[in-house]
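There's a structure below that I have some questions on.
All protein chains but one are shown at their positions in the complex.
All chains are identified by letter, namely A and B, in their written order; residue positions are counted from 1 within each chain.
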Amino acid sequence: MTTQALVKGQVYEQEVEELKRIQRQNRRDSFGRAWYKFSANKLSVIGLIMVVTVILLAIFAPLAAPYPNHVKPFVDYNNDKAAPSAQNIFGTDQFGRDILSRVIYGFRFSLMMGAVVLTLVVPTGVCMGMVAGYYQGTIIDTVIMRITDVFLSVPPLILALAIASILEPNLTTSMIAVSAMWWPWYARLVYGLSSALRTEYFVSSAETIGASTWHILFREILPNMVSPILTKMSLDMGWVIIIGSMLSFLGLGVQEPQPGLGTMISKGKDYLPDQWWISIFPALAIVMVVLGFNLLGDGLRDLLSAEEV
Amino acid sequence: MNIFNLQELQRLVIFLGRRLFQSVFVLFGLSILIFLLSRVLPGDPARTALGARAPEETVQRLREHMRLDEPLIEQYRFWLFNALQGDLGDSLVSRRPVVDDVRDFLPATMELVLLSGLISAVGGITLGTLSARHKDTWVDNIVRVLSYLGVVIPAFIVAIFLLLLFASNLPINLGFTEFELDWFPSIGRLSSGVERPPTVTGMFTIDALLAGQFATFLDALHHLILPAIALSLGSMAQEARITRSTMSDNLTKDYIAAERALGIPERTVMGRFLLKPSLIPTVSIFGLDFAANISNAFLVEIIFNWPGISRYASRAMLRKDLNAIAAVVLILGVTFIFANILVDLVVGILDPRIRLRGARSD
Partner (left out) sequence: MNESNGKAKEPLLEIRNLSVNFKVYGGVLRVLDGINFHVNPGERVGLVGETGCGKTTTMKAILRVLPMPPAQIPNGEVRFRGRDVFSMSQNELVRMRGQGMSMIFQDPTAALNPVFTIGEQIRTVIKHAEDNKRIKSEEIQARAVQSLREVALADPERLLNSYPIQLSGGMRQRVCIGMALSTNPELLIGDEPGTALDVTIQDQVLRLLQDLVERKGNSFILITHTLGVVRQMTDRVYVMYAGNMVEVAPTRRLFSQPLHPYTQGLMAAVPKLSGGGITEGIPGRIPEYKEPPTGCRFHPRCPHVMPVCKQVKPPNFNIPGEGQEVACFLYDEPSKVAAYQAGEVAAS
């Protein structure tokens, strides 16, 4: 009896090992297949290259920028508003600072903005939406979703502006402000998903065998929402960066002399049309970052939505 | 839909009533949010409201007026009571009641946002339809590329480019020829020397037409058109994409095949039976586009020196003018809520499935 059980146990363990091996193999295979599918779309690959380039430039900004000291208080009135040339590929601004260097450093702020906001927003919004969706029809649902509605009832930028302006205008507060207006979008997305999932058989069977709410929410429901959330995140990265640059354009984000891309456009627009390079190059830089993240996000969406089927 | 059908009308009214009822709660929540925003500030709201140079005596009087010594709930009750009577306090910047400021500046923004909404709806639906009808041809490809760029490039950057190209004396050099496209004014709502039309709506184009001042109308439109286009491109692109995808999806639906198979001519199938269901998702995002346009107006107004509510608000924000900020957030929130109700109403008229939800007869 005992030996039998023991043997059974060993067999079981062997089976588990085997299953794990197959799982690993599958994961490798599916990664390969995913990459194959992703790379079939040239635009997604271009997007990936753009994003990686921007990230690398941001990380190695001190090495990549020709004049790293131009991002600190620096004035050179002998070389101000210089048109693009071999020394200053993107020209110089009203204080004679090299625009290329400032754009490269500007990527740092943009990426930090996107990363921090998503880190704050996604867990909050996902938890709120998931709980409200799972308890659909109860008071929890009503309270959470009415709060969400209130936040969504103000045009997004306006709320962020109001929050940022009431606090001190700088990068940190602008990140808080954008986060405060952004989580409801995730709450709403996840609410829809989880209220649909809660009636699925695997959830009700987990309930039947007495699984804890915690288990149901995080082990049953959450894993089934990963694809749409990831897709939204990759597309949102671009939007958060835009909103960030809008805030700094309005003077409520990154402050001079720090090189925020929005700040640079805002200051540079006073020199249009004659010294167009002061504002146009930072503008193109924003377009490039956002375009990159969108192309990448679309590629991911195609990939993930196709895998779901 | 036969709007004169009494039963249909009744359903629509019920639908609208339910929607309005929901909005009351949202408005109530919004007022709490705004109230809290204007009180969470570290420090003394009365001092902030009056500025650092105001005499202590005045500040104390305001403190009492705002009931800052009483519990928060009492303060809110008082604030709400005043707000409902149209008193949102004075602006620190203009030293006038903020409600008056809003009344002066809001129409300019609405004029801009409404025209850009019109441009984007007409343009977006037309382009989307073209693209879907000529799927995978060069027409489709051009529309797709343009709409992708339109979605990706933020409106304030579009505005800068448009300003540079069409409203400045920047010489454009094409190698063999050099020219300027200085077609549009870059500042304000009217040319200097042009009288503003008698105020009815506050929107100069409409007021000028109402007063029969055609020259003024043209001048106002001339000033309006470039910022409106700058504002509209993003939502136009969004709407074109949605129209294209719904329409090309609907083109493969069985009901289109069935309508064709039953001998309904192509023109009727396309212009009536395909168009109506395909417009629903597009119309549904008009509300979001309206919000995006209002947000983007903040920057576009600054770029084009457009004296609207957004420019007023961004100044207020930089000066921490709490009453003005609260008023602007409130008024734009309310506008947005009503815009959404309007959108829902139109969607309800277009789509019986929404109007009749839960009303299946068997």
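Going forward, contacts are C-beta pairs under 8 Å (C-beta built on N, C-alpha and C of every residue); 3 or more make two chains touch, one makes a residue touch a chain.
Computed from a predicted model, the values in this text were never measured in an experiment.
Displayed chains that the missing chain touches over the full complex: B (touch as defined at the top). From the options B:277, B:308 or B:333, the residue with contact to the unseen chain in the full assembly is B:277. Touch with the chain omitted from the figure is made, among B:64, B:180 or B:266, by B:266. Looking at B:111, B:289 or B:351, the residue that reaches the missing chain in the full complex is B:351. Residues of chain B in contact with the chain left out of this view: 1-2, 5, 7, 135-136, 248, 251-266, 268, 272-273, 276-277, 280, 350-353, 356, 359-362.
Going forward, only the chains that are shown with their structure count from here on.
Residue ranges of chain A in contact with chain B, taken from their complex: 146-147, 149-151, 153-159, 161-167, 169, 238, 242, 245-246, 249-252, 265, 269, 272-274, 276, 279-280, 283, 286-287, 290-291, 294.
The touching residues of chain B, counted against chain A in their complex, run 25-27, 29-30, 32-33, 37-38, 40-41, 148-149, 151-154, 156-157, 160-161, 163-164, 168-170, 290-292, 294-296, 298-299, 302-303, 313-314, 316-318, 320, 322, 325-326, 328-329, 332-333, 336-337, 340.
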